[in-house]
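The other protein chains are all here in position, but one chain of the complex has been omitted.
Up next is subunit A:
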Amino acid sequence: MKARVNVMLKNGVLDPQGAAVRHALGAMGFEGVNDVRQGKVIELDVADGTTEESIKQMCEKLLANTVIESYTIELA
């Protein structure tokens, strides 16, 4: 089975890369982009029956730095 983990910087944590992307979009003529936040997607191929709790542990211990990042888990 597949699991998808979305990792984003928490609200309130400055995202300089997102800000740079927003500026670039503005410079290219795309108007009305108020904010850009950049994160990452991590796809895991895990054994059938792997629990969401187990993936949550992976997020807490390695995949996300919960000081600055939040995460969501999608099981497929």
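Side notes on the structure shown:
Methods note: contacts are C-beta pairs under 8 Å (C-beta built on N, C-alpha and C of every residue); 3 or more make two chains touch, one makes a residue touch a chain; residues count from 1.
We adopt the following convention: contacts and distances are computed from a predicted model.
Matching "Formate dehydrogenase, gamma subunit", "SUF system FeS cluster assembly SufBD core domain-containing protein", "Phosphoribosylformylglycinamidine synthase subunit PurQ" or "Conserved membrane protein YqhR" against the UniProt entry of the left-out chain gives the name "Phosphoribosylformylglycinamidine synthase subunit PurQ".
For the options A:Ala27, A:Val41 or A:Leu62, the residue in contact with the chain missing from this view is A:Leu62. Counting the whole complex, the residues of subunit A in touch with the unshown chain are 9, 13-14, 16-17, 20, 61-63, 65, 67-68.
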